[in-house]
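Every protein chain but one is kept in place in this view of the complex.
Our next item is chain A:
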Amino acid sequence: MTNSLNDLTLADALRGLAKKEFSAVELTEAHLGAMEKARVLNAYLVETPEKALEMAKTSDSRIAKGEAGPLEGIPLGVKDMFATEGVRTTAGSKILDDFRPPYESTVTSQLWRDGAVLLGKLNNDEFAMGSSNETSAFGPAINPWRARGSSENLVPGGSSGGSSAAVAARLCLGATGTDTGGSIRQPAAFTGTVGIKPTYGRCSRWGIVAFASSLDQAGPFARTVKDTAILLRSMAGHDPKDTTSVDMPVPDYAAAVGRSVKGLRIGVPKEYRVEGMPPEIEKLWMQGAEWLKAAGAEVVEISLPHTKYALPAYYIVAPAEASSNLARYDGVRYGMRVPGRDVIEMYENTRAAGFGPEVRRRIMIGTYVLSAGYYDAYYVKAQKVRTLIKRDFDEAFAAGIDAVLTPTTPSPAFAIGSKASADPVEMYLNDVFTVTVNMAGLPGIAVPAGHSAEGLPLGLQLIGRPFDEETLFSVAHAVEDAAGLIAGAALKPEVWWS
């Protein structure tokens, strides 16, 4: 990267803009330039340079007038699951075709309200169903990281793979993501970035393409814990248009970054020590516990006995809700249409041509588990298992645990195509540490904490009490601080793409 403006943290960029060391237009131009050179990463599905420059100009005039918002002039990428008014929104699927929403999602509208600049729409797995960005109808986004000495392309994680790749490659200062089973935290871990899934209900889901409505939640990606805290403050908040959004004040999350973790009780769940976990993941996890101890926290082993049932229950709940949500893609009101002899055949042809194999598979599983005679055996049972998973966490928190420390993923980023086996379950296992958090509705943050033997980033996850994102930000910052990776630029991938 030739321009150092791309390497700024979001917090430093805000400071530089306020001091008029550079303009919002210059900052946006630096990112548009980097995006142009990084098209091989396939992180952006749509670039919006004209809109970006127009928004940046407005920011410059607001800064000049002393009317700057909390994100004034900050260039961001937006996952293609968020409806953006007049800007093509595909959810990574062919079935939405050239859909241009006549409305803006609540979360993104709050970012623009606070002065942020839209650089473009970021690639993701089709309808956010995937853990590698390989199910996107527009081809996979590519991880800017490569194993040491290798030129093999790796996945950036998924489903928010465009977001994680763009943030890691300095193609934006931050990005939005959505997380249904790990889709923010797993890609953050694979790219050495920070990502938080807030408590269910913290951010409005209005205007986000629906996947599994009882699990979906929006959250930010950035390169530091503080930057994600700044972004979440703008994204969160009550929205009358989403009845599941919570009417609670939004705290100044960034103020929690740097707060002492002395006296906090951190739980290490023994059930997360899964079979076949690579020694380097286990080692990093224990290292994280040591760092928190050194910072004054108390680390205790805890038990979350229903952990192993979370992933199978998820693969009932998520497909069931998806099959219902995706019924709207029928070729009538928007998106693709493939003709048929009658209206049913038109639906069937449209959906066969428009949905990719993973989405089709999940719709069929969901349809099956919701079909007559199976509803109780599958869906109701899985919802009961959710009660047990949530109870495990409730009991840990009631016993005085402030946050739970786990690895984010069972491995570092893997090669594109390497999991294209016949068994879809192999890919699902990527979410083994993250999916419990969605099932229980809790907040979870992924923070980079080290590197694998081949030099690829690895992350740790912290899980918090409902609506206690502040504790997560302070503990994650303690990990970030102890890992000491930011100052030494150890979280910057070597540029091979431009």
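What we mean here is this: contacts are C-beta pairs under 8 Å (C-beta built on N, C-alpha and C of every residue); 3 or more make two chains touch, one makes a residue touch a chain; residues count from 1.
Here is the rule we go by: contacts and distances are computed from a predicted model.
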item	value
Which of "2-hydroxyacyl-CoA dehydratase", "Energy-coupling factor transport system permease protein", "Amino acid ABC transporter substrate-binding protein, PAAT family" or "Aspartyl/glutamyl-tRNA(Asn/Gln) amidotransferase subunit C" matches, in UniProt, the chain that is not displayed	"Aspartyl/glutamyl-tRNA(Asn/Gln) amidotransferase subunit C"
Touch with the omitted chain, as defined above, among A:386, A:451 or A:492	A:386
Touch with the omitted chain, as defined above, among A:24, A:196, A:256 or A:336	A:336
Identified contact with the non-displayed chain, of A:63, A:297 or A:316	A:316
Residues of chain A (touch criterion as defined above) contacting the omitted chain	97-100, 102, 199-201, 214, 240, 243-244, 246-247, 306, 308-309, 311-313, 315-316, 323, 327, 330-337, 339-349, 351-352, 355, 360-361, 363-365, 367-368, 371, 374, 377-378, 380-388, 390, 422-425, 428, 440-441, 466
